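Here the complex is missing one protein chain, while the rest keep their positions.
In order of appearance the chains are A and B, and numbering begins at 1 in each one.
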Amino acid sequence: MTAIATDDALVTLSPRRRRVIKTLDIVGLIATLVTLLGAIIWAFPLYWGLITTLKVENDIVQPGIDLWPRRFSLEAYTHVLFNTKIGTWYINSLATALGTTFLVVFIGALSGYAISQLNFPGRRILWWLILASFMIPIPALIVNHYVLMANFKLINTWMGVILPQLIAPVTVIIYKQFFDSVPKEFREAAKIDGANELQLFFRLYLPMNWGITTALAIIAFIGAWNNFLWPFLAVTKEQAMNVTVGITQVTDAFGVKYARDLGAAMLAGLPVAIMYLIFQRRVTQAIMLTAGIKG
Amino acid sequence: MGTVDLQHVTKRYGNVEVITDLSLKIEEGSFTALLGPSGCGKSTLLRMIAGLEEITIGSCFIDGVDQTETPPSKRGTAMVFQSYALYPHMTVRQNIAFSLSLAHASRQVQAQQVERVSKMLQLDQLLDRRPAQLSGGQRQRVAIGRALVRDPKVFLFDEPLSNLDAALRSQMRVELAKLHQDVKTTMIYVTHDQVEAMTLADKIVVLDKGVISQQGSPLELYNQPANKFVASFIGSPAMNFIAAELGSKNGNAYTVTLPGGHSASIATRGGTASGNSVDVGVRPEHLRLGAAGAAGTSFDGKVGIVEQLGNSTLLYVDTPAGTLIVEAEGNLKVAVGDSVGLTLDPSRSHLFGADGKVI
Partner (left out) sequence: MAVSDASGATTGVARKSSRYNWSEVIVAALFVLPFIVVYGVIFVWPTIQMVWLSLHNAPLIGPGKWVGFDNYVKLFKDRLFSVAFWNTAYFVLLTVVPSTILGLLIALGINRLKGWAQSAILACFFIPHILPVSVVFRIWGWMFDSQFGILQYPIEAITGDHLPVFRTLPLFMPTVAWITIWWGVGFNILLFIAGLRNISPEIYEASELDGATRWQQFSRITWPLIWPVTVLVLTIQLILQFKIFDQVYLFGNGGRVDATMTLVQMIFRNAFQKNMGGYGATVAVVLFAIIVIFSVLQYQLLRARGGEK
């Protein structure tokens, strides 16, 4: 359609104007090439890191740039997997990220539903509180989160890592907006069908908004998996660390091994990278929603 | 089973009164249409019967039991929404069985009921589809199926055909009529479309600004409108109203002087006029077309617009009484600008007083 319209436009233009547009298309081509170049620059560190992990340690420290390994080796990965605690860290990361995700989404959906669909005293105040808590700078609370978790005896536990990550007002806000936009006929139809409030929530509103739940869950998982500061503070024992903390805090006693360090990093980034590649559209949708733009 | 009895019902939203002291009895097995323009309160009335809106004052009896405070699911009513409100995340089967599933009916019972309803509505081939994969008419049938499965005492329809195109609408009208004959359950049907009301209902309740303007059978409303509102709302094209001067009364009839000087004698329905100006109401099909100046003509005029509809012709004739619409035969040879005479049928004409009520 656009192409046709542009052709029509060209017919009505003077020859000089037509020439201008021709040269401008060269400008467009250059813009595309620059974008492509930028993409290569952006992707290169990832590629370089990944390809290094597949090299033999001795080849890595040879002078010269080998864009492709001279000899392939999975030694870096086998070493990291079998000789470090990365397995334990992985389990810790998985448990805390899944726990955080589940709780954030569950709490957000429940309160978002109540604020959107139920009439109760204090509803308005609660809503304003949630909007206001948007501004919380969570890193400022680390001292007292630590004190609190220490009082609860939760330092070095999964729960201690999870709890302070549950502040997610944006989840409530997004759920409220989505529940608001469900036409009220559905609620009425289900009420006539005999649904109570719990059934309305679990069998109607939640399933009708699976898309947004998936999106929020994915983004919450990625956020929790990637979180560094709090898991770094809340855990002091090696065996309780998350993978993102562990790989930077525990270094090989026998000098720097580039391939192994990078291999561990690749493994740490793998789950979120895979999630993004599978759920690209959901991830971008969720990011835009959390930024306040309807995707 | 299936009578509905509304007693002195008033509905207010804050200070706005939507329904005022309305009483209505709906008989068992009847098909009642609630007819009126947007904002007349007809949907609110239906939703109060369903239990979706609280009744501010008054009460609602279903089968003689006061259900004013009963939650919607326990009233024995089922509702078909204008938007159908089919649960988008469920298949047709799940949509139909949803109320049974909420009531923890066994899988066997659910399957039986779904089968019964889907056969009745020819939905058996579509049971595993989702609403998004259905056509408008199919969605409509699923919505009805969802109501039907509950075996309600009263069916409530809230403008169910307004989302369909014209051809489908008349087809669904026939299906609804057939459904009513089959199940013989009381049906209450809200619509702003007088054709739907006339064709489907055995009783029409016309609502205007929260009060009942008139209730009766379709033909009663058509032939004996109680007021100008009903007269103008029912019938298409709408009734012509002509301001006339009241003359003498002979027995049951008044002689009126029409604009342009002609006079006519029109029978009352037993009332007496107050004041000396009235509105004469006459439907387009009750104005006879003749030669200009012929004896007995009520109005002389010129044809302004001609609409050839095939089976009939609509003429917009400019007369001393303003533009009058005339419905004439289909193959009429008439041109714009022709001078014509119009004769009203005194036995099919109505007199309305200054308050809009029929005399």
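Note that in this section a residue touches a chain if its C-beta (ideal position, glycine included) is under 8 Å from a C-beta of that chain, and two chains touch if they have at least 3 such contacts.
All of these numbers come straight from a predicted model, not from anything done at the bench.
Colleague: Out of A:72, A:134 or A:210, which is the one that touches the chain we can't see?
Modeller: Residue touching the chain left out of view: A:134.
Colleague: May I ask which residue of A:54, A:163 or A:235 touches the chain that does not appear here?
Modeller: A:163
Colleague: Given the contact definition stated above, which residue among A:161, A:220 or A:266 touches the chain not shown here?
Modeller: Once the missing chain is taken into account, the touching residue is A:266.
Colleague: From the listed residues B:39, B:271, B:293 or B:330, report the one that touches the chain absent from this view.
Modeller: Counting the whole complex, the residue in contact with the absent chain is B:39.
Colleague: Footprint of the hidden chain on chain A, which residues?
Modeller: 2, 5-6, 9, 12-13, 17, 20, 24, 27-28, 31-32, 34-36, 38-40, 42-43, 45-46, 48-49, 52, 60-61, 65, 103, 106-108, 110-111, 113-121, 123, 126, 129, 133-148, 150, 163-164, 166-167, 172, 180, 184, 187-188, 197-198, 201, 222, 225-226, 228-229, 233, 243-245, 247-248, 258, 261-262, 264-266, 268-269, 272-273, 275-277, 280, 283-284, 287-288, 291-293, 295
Quick note on the criterion: only the chains that are shown with their structure count from here on.
Colleague: Rounded to the nearest whole Å, what is the centre-to-centre distance of chain A and chain B, using the mean of the C-alpha atoms as each centre?
Modeller: 56
Colleague: Would you tell me which residues of chain B are touching chain A in their complex?
Modeller: 47, 50-52, 71-74, 77-79, 81-83, 85, 87-90, 98-99, 102-103, 146, 150
Colleague: Write out the stretch or stretches of chain A touching chain B in their complex.
Modeller: Chain A residues touching chain B: 183, 185-186, 188-195, 199, 203-204, 207-208, 210.
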